[in-house]
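All protein chains but one are shown at their positions in the complex.
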Amino acid sequence: MSSDNNTTDTTLVALLHGHDQPGLVAKTSGWIYENGGNILHADQHRDMQAEIFFQRIEWTATAKGLASDGSLFRRFAESLGMNVHVADASHRTRVAIFVSKFDHCFHDLVLRWKSGDYPCDIIAVVSNHRDLEPAAKGYGLPYYHIPVTAGAKAAAESAQLDLMAKLGVELVIMARYMQVLSADFLGKAAFPVINIHHSFLPAFAGGKPYHQAHTRGVKLIGATAHYATPVLDDGPIIQQDVARVTHRHSVGDLIRKGRDLEKIVLAQAVRWHLDHRVLIYGNKTVVFD
Amino acid sequence: MSSDNNTTDTTLVALLHGHDQPGLVAKTSGWIYENGGNILHADQHRDMQAEIFFQRIEWTATAKGLASDGSLFRRFAESLGMNVHVADASHRTRVAIFVSKFDHCFHDLVLRWKSGDYPCDIIAVVSNHRDLEPAAKGYGLPYYHIPVTAGAKAAAESAQLDLMAKLGVELVIMARYMQVLSADFLGKAAFPVINIHHSFLPAFAGGKPYHQAHTRGVKLIGATAHYATPVLDDGPIIQQDVARVTHRHSVGDLIRKGRDLEKIVLAQAVRWHLDHRVLIYGNKTVVFD
Amino acid sequence: MSSDNNTTDTTLVALLHGHDQPGLVAKTSGWIYENGGNILHADQHRDMQAEIFFQRIEWTATAKGLASDGSLFRRFAESLGMNVHVADASHRTRVAIFVSKFDHCFHDLVLRWKSGDYPCDIIAVVSNHRDLEPAAKGYGLPYYHIPVTAGAKAAAESAQLDLMAKLGVELVIMARYMQVLSADFLGKAAFPVINIHHSFLPAFAGGKPYHQAHTRGVKLIGATAHYATPVLDDGPIIQQDVARVTHRHSVGDLIRKGRDLEKIVLAQAVRWHLDHRVLIYGNKTVVFD
Partner (left out) sequence: MSSDNNTTDTTLVALLHGHDQPGLVAKTSGWIYENGGNILHADQHRDMQAEIFFQRIEWTATAKGLASDGSLFRRFAESLGMNVHVADASHRTRVAIFVSKFDHCFHDLVLRWKSGDYPCDIIAVVSNHRDLEPAAKGYGLPYYHIPVTAGAKAAAESAQLDLMAKLGVELVIMARYMQVLSADFLGKAAFPVINIHHSFLPAFAGGKPYHQAHTRGVKLIGATAHYATPVLDDGPIIQQDVARVTHRHSVGDLIRKGRDLEKIVLAQAVRWHLDHRVLIYGNKTVVFD
């Protein structure tokens, strides 16, 4: 959240939205410029019907300028009636990955991270099974086995929340984690949760979407990355994609082809989130890509 | 359905399916070859789980050979336990297009047909409104205005069915016809009906799908061409496609972008149907493209 | 480009680019706001490597405010060292469509225009053949037959330029016009020219691109809309798209499938141009979509 009192440059990103009014672009960019900041990117969107203004603005400032202090900009934007979130672009988000037995999204995320694609620290792999423990350790990642047994889900979620709090986790990624997180868990979570669902939502919500798709005879299968909310598979959608299938494809083929979709869709959603490009508004997202 | 007793070549297409058994490819291709036919294309598919065999086979035969008589091949295939449909490739399907006020799919289909893309005759444009009458007449197409008024839908459908029977219609295309055809109409219809739905089914079935998509915040919109069945928007899917949208797109933009999807998806489905490439099986299709 | 002295609102669009410098977003948006304009959209892009700043900014202003006068904003932006183009959003661009014998792009553009999709006036259809004259007249469009014969191309181009000047044409669209416009023509033209090339440029420039694609055995075919420049098929690319093909597709199939690509790619490029979303920079475009 910015602004140590040193002499290096700071790069800040603000996401803001609120009731539209004349002059907002001029006011926010003017404040930053007058206070010693240099705007790198500024993207605006207006929902004409709802009269809402959305903005992502990214700037650098020398340590001495007021524009290098995120809390000052936040206060300014709030004085304009905006909801605002400011982040220091150099901060590395603390991420926990939740997995079960499927490993494709897990390997994909970790390899992207290891190649330097993601400005985050993966600080924990959490699983209800032991299957991916060797793979996680091979990558040098701490592995936390928290079984989820019938009748003891609440206890498991409580242990997960304690662990997240202790580790200071700022983002949980469900990389084909095969447990539904309860409304209670999500209500208490101090961090957003990104999930990958293996269908083109809202089609085929719930269990076994590839089987559902095969039964219905669709000609495209999909994957959807979204923020988890108490209503299953109903949270704000971040990214979706599809792949073509034909009658020649069995359910097994759909599952295999779907793995590539799941990897790419989840990877894009995680990137946008880490780059502070996703603004949640109601049950939808504005993605400044 | 073939086989005049003249001396020119005949090209026949058979679509067949039934319980799988060894030797089916050899038997059907052998029968045709032995009876003077030359196979142009033969595509097979096996549903391994359901143990069903599907085949599309196209061949030419001189007028004298037994293979030039579609009814003989049909009888042979039935003796193997197959359901079979045989068509003369030179027959031009008699088509009626149902429209309301939207004209984009209508113009698109007619222009493709006029440019020689479709082996069919468009013999009627049927509408519950008068709006497209000048356009239809401009193309030289007979226009039948059959209003559908509250409380008198049954009478209108009866008039439509009488007209279809009188004209010998073999395919009805609903080119954004904004009335639901009743189960009664579809039960009595002696022809298949292809509909274009402006969403990626099964997502957003029913009315105003672009509004539904905008509300849900999906990142892709779609269109689906399917055979109409008594259950609304639930018939066998022939073709689907999607286009990317963002938060920048209003409902109006989705409608505009969707028009291109609707045109292309419907045009492909119609082409495949006219080329005898679509085999309906249960509530799904096998498309031999 | 704007600013009659009446009392209605004016909506202006400015496209500007120039050497990057701190405060540009603040300065342009500040000037508009202080002079009575309300910014509807403002999109910026920085080419970090070349240190160039690009902006599209759209605003409304009451007739009395200085921000309603495009020439005043232009002068202000020029004082910042920017190249700038300002347009009145309510102005309807005067368009001529050049065609030969293929009619698919022609019909597609005209039908989109008739349905209200394009803020332009199509004031002329120009052709080296008579084939599309009835179609143009059916739409109520003036048709100008200017034959291009061997050895007399210069005279034909001279006649075309005279006609364009007389009609006050502001955009020429080559809708599969099968003549190469000479460097001389393009040098003298006071208007941009958008062309649709039936390949994924720079692959398969020049003649018969679908034949070239078939010979090379590519798995995707493409289409490219670009501004025409004296170097054939080398101008700034506005939009491109591709479609999948297989060994089953003959050259004829590629041509047929390509028609849909050509229509959609050209239609998008034309829309963006008419909405003042395309900024040409060097031999490339910045498309603010």
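The letters A, B and C name the chains in turn, as written, and every chain counts its residues from 1.
Everything below uses one rule, namely that a contact is a pair of C-beta atoms (placed from the backbone, for glycine too) under 8 Å apart; a residue touches a chain by one contact, two chains touch by 3 or more.
Since this is a predicted model, take the numbers as computed values, not measurements.
Colleague: Consider the whole complex, including the chain that is not shown, and state which of B:19, B:41 or B:248 touches that chain.
Modeller: Considering all chains, including the one not shown, the answer is B:41.
Colleague: With respect to the chain omitted from the figure, which of C:21, C:79, C:182 or C:250 is a touching residue?
Modeller: Selected residue, touching the omitted chain: C:250.
Colleague: Thinking of the whole complex, not just what is shown, which of C:63, C:80, C:180 or C:203 touches the missing chain?
Modeller: Residue touching the absent chain, from the options given: C:203.
Colleague: Residues on chain B that touch the omitted chain in the whole complex?
Modeller: Contacting residues on chain B, toward the hidden partner: 22-27, 29-30, 32-34, 38-44, 46.
Colleague: Touching the missing chain, which residues of chain C?
Modeller: 45, 47-49, 54, 200-204, 216-220, 222, 236-242, 246-248, 250, 283-287, 289
Colleague: Even though one chain is hidden, which residues of chain A still touch it in the full complex?
Modeller: Those residues of chain A that touch the unshown chain are 103-104, 107, 111, 115, 117, 138, 256, 260, 264, 267.
By our rule, only the chains that are shown with their structure count from here on.
Colleague: If you list every residue number at the chain A and chain C contact, are more than half found on both copies (same) or fewer than half (different)?
Modeller: same
Colleague: Provide the C-alpha centroid distance between chain A and chain B, rounded to the nearest whole angstrom.
Modeller: The computed centroid separation for chain A versus chain B comes out at 42 Å.
Colleague: In whole angstrom, how far does the Cα centroid of chain A sit from the Cα centroid of chain C?
Modeller: The computed centroid separation for chain A versus chain C comes out at 38 Å.
Colleague: Indicate the residues of chain A shared as contacts by at least two other chains.
Modeller: In chain A, nothing touches at least two other chains.
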